[in-house]
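Only a single protein chain was left out; the remaining protein chains are all shown in position.
Moving on, here comes chain A:
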């Protein structure tokens, strides 16, 4: 039996390569790609089917997700909002005198909106008033299903979706829900005075100022003032009036 010796036997790879390539190229390929080929000890094959491994990987992925989510900005919860106290008027600020200039501004704004309808009133005035902003309006609760609210009078400090915050003359801020409540608003209107026809007797009288009085039905008004600007109000028959 013939035993192949080292010297005799040229590798099969070399034989094959000598057949395909030229001698120098064949030796080059042999050295580079066969003899000096790197062998990886831990090949990148799929991990072994191990429950522990799988759990660890899942935990790692979840952690990554949470970190990215925590970095995103989120809205505040109700308790956090209350704690911030953004909409709370501080104790020093709860003074009726401080809000009177705001009230005067509002009166100017309302007379500007209404224009000539202050004298005539009616549906056109109603449509304009319904979409007006009521921050700083002087209101009085005139009729309410809850009888303790009747008689509250003051300047509107906050016009929320479901309630008015009103500051009274006695420097108290009262939260009055709009449901089942009717508010009365008075807007002073300068009367047109006659100049030449005044007689002797009338000269002693003061220039009379009358008011335009209108009543808001809180039931139909349960929207924020920003939303009311674009809303069309239709006439409804009320079951409870």
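Here, a residue touches a chain if its C-beta (ideal position, glycine included) is under 8 Å from a C-beta of that chain, and two chains touch if they have at least 3 such contacts; residues count from 1.
The definition used in the following text is that contacts and distances are computed from a predicted model.
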> For the chain that is missing from this picture, which UniProt protein name fits: "Glyoxylate reductase/hydroxypyruvate reductase", "Dynein regulatory complex subunit 3", "Exosome complex component RRP46" or "Ribonuclease P 40kDa subunit-domain-containing protein"?
Replying inline: "Ribonuclease P 40kDa subunit-domain-containing protein"
> With respect to the chain omitted from the figure, which of A:128, A:143 or A:158 is a touching residue?
Replying inline: A:143
>> Give me the chain A residues in contact with the hidden chain, please.
In response: 142-145, 147-151, 237, 239-241
